[in-house]
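With one protein chain held back, the other chains of the complex are shown just where they sit.
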Amino acid sequence: MSRKVGIVGVGQSAFVRTYPGSIRELVFESFREAMKDSGIARTDIDATVVCSAPEYDKQRSPAGVIAEYLGLNPQPTFYAETLCSSSSTGLRLAYSLVASGLHDVVMVIGFQIMSQLTSVESQERMGRGADILWESPFGTMMPAYYAMHARAHMAKYGTTPEDLALIRVKAATYGQLNPLAVYRKPVTLDQIMDPSSFLGAPVAVPLRGGDCCANADGSSCLIVASEEKARALAKKPVWIKGIGAASAPVNLAGRDRLYGLAAAEEAARQAYKMAGITAADIDVAEVHDCFTIAELMAYENLGFAKPGEGRELIRSKETYKEGRIPVNVDGGLLSKGHPIGATGGSQVRTIVLQLRGEAGEIQVKDPVFGLVHNIGGVGLYGNVTILGLE
Amino acid sequence: MSRKVGIVGVGQSAFVRTYPGSIRELVFESFREAMKDSGIARTDIDATVVCSAPEYDKQRSPAGVIAEYLGLNPQPTFYAETLCSSSSTGLRLAYSLVASGLHDVVMVIGFQIMSQLTSVESQERMGRGADILWESPFGTMMPAYYAMHARAHMAKYGTTPEDLALIRVKAATYGQLNPLAVYRKPVTLDQIMDPSSFLGAPVAVPLRGGDCCANADGSSCLIVASEEKARALAKKPVWIKGIGAASAPVNLAGRDRLYGLAAAEEAARQAYKMAGITAADIDVAEVHDCFTIAELMAYENLGFAKPGEGRELIRSKETYKEGRIPVNVDGGLLSKGHPIGATGGSQVRTIVLQLRGEAGEIQVKDPVFGLVHNIGGVGLYGNVTILGLE
Amino acid sequence: MAKNELDTRFTEFGTVSFAAVTRVNDFIGHLENGKLMGTRCVKCGKTFFPPRAQCCECLSAEIEWFEVAGEGKLVGYSTLQYAPTGFTEEVPYTIALVDYGDYKVFGRIDASVPEADLAVGMTLKAAVSRTSNGRLTYVFKRA
Partner (left out) sequence: MAKNELDTRFTEFGTVSFAAVTRVNDFIGHLENGKLMGTRCVKCGKTFFPPRAQCCECLSAEIEWFEVAGEGKLVGYSTLQYAPTGFTEEVPYTIALVDYGDYKVFGRIDASVPEADLAVGMTLKAAVSRTSNGRLTYVFKRA
């Protein structure tokens, strides 16, 4: 029906606690890598999508200052946002801008600098990320929302805190290998199960420190192109085979269940349908593990495990690199850190490198299809993207 | 090449100084009108694009709460922003989402509530809309930037303050007829030329009160659809014939001229090319008259007048309803007010009503092509959309 | 309506207020009268909690209030050991979702219910209450 769209360049900055520069300078780091990766000229870029979670730094309308800094005028640029899945939304828009014929090459920039706000300013903004009328006045936080999901999952399926801890142990196994990750230390099950340790201390019961990813500063950059351009530009283009998106009510009062994310499930359904494949065809995946429970729910929402059997997958190590369906073998958000707007782009970059066979120490064997699962808010915005070779 | 895309429903709230409700409730007002206008069912809407200028109200990530309120889950929703042209950007994205085949029906919501911030909060945010590193520290404001353009235009072409005042007089002529406008009083040339009057008092020399539009609260809603759906749904679909977008450096230091907006000119070039027509084919236009000088520059950037001859167009009243090229005969931003994110959608609504022959008192005779010119920032984001019958 | 005539009762809701104005400000009046209320569309009968001023189902803006009464079932909950700015003095507290059948209600568990007594599926009832800083809210108590 519409034009085939490929990814021809990927880049990511180091994810760090505190980037010593402005957003435009941080974005440049991943821009440079993506430009060098693609080998294209700046003037080949027809449009730029700039993605972040809003209000974590002080520059309003960042698309303008970033396009200027990267020398991307007079090409159009705009800002797109779905909280933590902003750059997956950006990729979907880039896909549509190319598939529609409006553009041939579109760049997707994701970024976040949270370190320049004071902790109080940052918390105040997080409060206003929920529904400011009906949720924020209760003193809600992301860990607590996900903890409610963990509680519901445990009640329905018998999932245990140990199961969740095993996901963090896996993340740390690979995070140690990722030079761009913010957290590169090993983590043991004992550490997370010990309430007196930093990793075991309760944050929002039943989630502990080790169940939560850390804030970070970082940027990511993707370059997508029409089939014709992709074949001309890229040694080994990676194709967007399926790209699904869905939403759920912000307020949990509008949800029909807490033991899974309906928006993720719906986005996956769309992506599989568009790609013409099933979960069994996925060779490597990046899922949105902002909290350990989020990865566990992803296993089930994406069809890697049947409902309630996600814990079997991690217990049997089937989501390790050598397993049936390797998940987050770059360390995931739990190890890389979560520079909100940059996260989706970083996930896509990992899958692109895997499909090209350029993933180094974490390379899985001959993958053909890879999947990215990127969630905004608490299952508010669900995005699933399937990439493939041919 | 790609699928034809039509507009099948339009809605706008009244533009008011202070809306006595939340953003979701304000958005509902235009949503209801667009739904009734289109006659479609809520479940026909495949995706929603939510547009505003950032940080003028306290709800972060508004797409989520608005989609929930309108009952638009589980369909995808996201936020798009280019300051004052956000809803034109939203329309362009809706076009691409439909033309690419990802969706059949997409809704574009634009809104702004500025009245719930204190004046100090609002000014602080306006300051941060410019480049916070290299412009904001000098104490810049929108009227002053546009005044710099007015000064440059006057120096290059001999344009006078009277010429600018004539544009406000025209706006007020039609604003009186618009029940949704915030400013509905007549304005005379004498008032603007009298420095002791409110309308004549200098704001940023050479611009006076009468040269500036007012803030407002308001919302707009557009429903776009694929050709198949549009023909099935709409009595008289209006088609998106051309849709151009461009950017310019934020900092004026990066611009090659101040007597016109390069991004508007480039966006117009793209839109005319895509539509296969020229400026002479346009029968009615809505241009971004946030300041009188902006409308004058638009005449020239859009090709309605040769460079430097914009003032002839207004002096000869050729942009009045009976003239050669009627511009802003709904009162424009100068009379309607400028609820930033809602403005582009309101402009598109006016042109759609004109093309359908439903514009009432301001109906121009048998228009075939209409144009919308919507600018974000000070010529930072340029958007030109051409609509037509068949 | 001039700015100073705005009905800003909503600022009285919750430990910290983030929003001043909605078209369902009467929610606050009902809380003051000891009632937790949602809205129902007069035209199509759809119920809304949190309350809404307009109905997305049938596009009507004519709503009536109903009381959140009877018992609901606990769907999920979590006790916070850290809290956002403005809430830190209340830690620990427990947020929860309770299912009333036709609608669900998100809020806090009353401090009178120990965390150890909570279990998914148990019955609870909502009651109007005051926050630790004396402002209007509602909580879930033992049914």
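Just so it is clear, A, B and C label the chains in written order, and each chain counts residues from 1 on its own.
Criterion: contacts are C-beta pairs under 8 Å (C-beta built on N, C-alpha and C of every residue); 3 or more make two chains touch, one makes a residue touch a chain.
Being a predicted model, the structure only gives us computed values, none of them experimental.
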* Structure fact -> Considering the complete assembly, the absent chain touches shown chains A, B
* **Contacting the left-out chain in the complete assembly, out of B:43, B:123 or B:160** => B:123
* To do: Would you indicate which residue among B:189, B:205 or B:232 is in contact with the undisplayed chain?
  => B:205
* Which listed residue, B:147, B:199, B:222 or B:314, touches the chain dropped from view? -> B:147
* Which positions on chain A touch the chain that was left off? -> 17-18, 20-22, 25, 28, 32, 35-36, 42, 58-59, 69-72, 115-116
* Asked: So that we can see where the missing chain sits, which residues of chain B does it touch?
  -> 120, 123-124, 126-128, 132-141, 143-145, 147-152, 155-156, 201-207, 251-255, 258
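As a convention for this text, only the chains that are shown with their structure count from here on.
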* Arrangement of touching chains [line / ring / star / complete / other] -> complete
* Farthest from chain C in C-alpha centre terms, which chain would that be? -> B
* chain A-chain B separation of Cα centroids, rounded to whole Å -> 34
* Computed distance of Cα centres, chain C from chain B, in Å -> 38
* Which whole number of Å gives the spacing of the CA centres of chain A and chain C? -> 32
* **Per-residue overlap in chain C, given as positions that touch at least 2 other chains** => 18-19, 22
* For chain B, residues that touch 2 or more chains besides their own -> 22, 58-59, 72
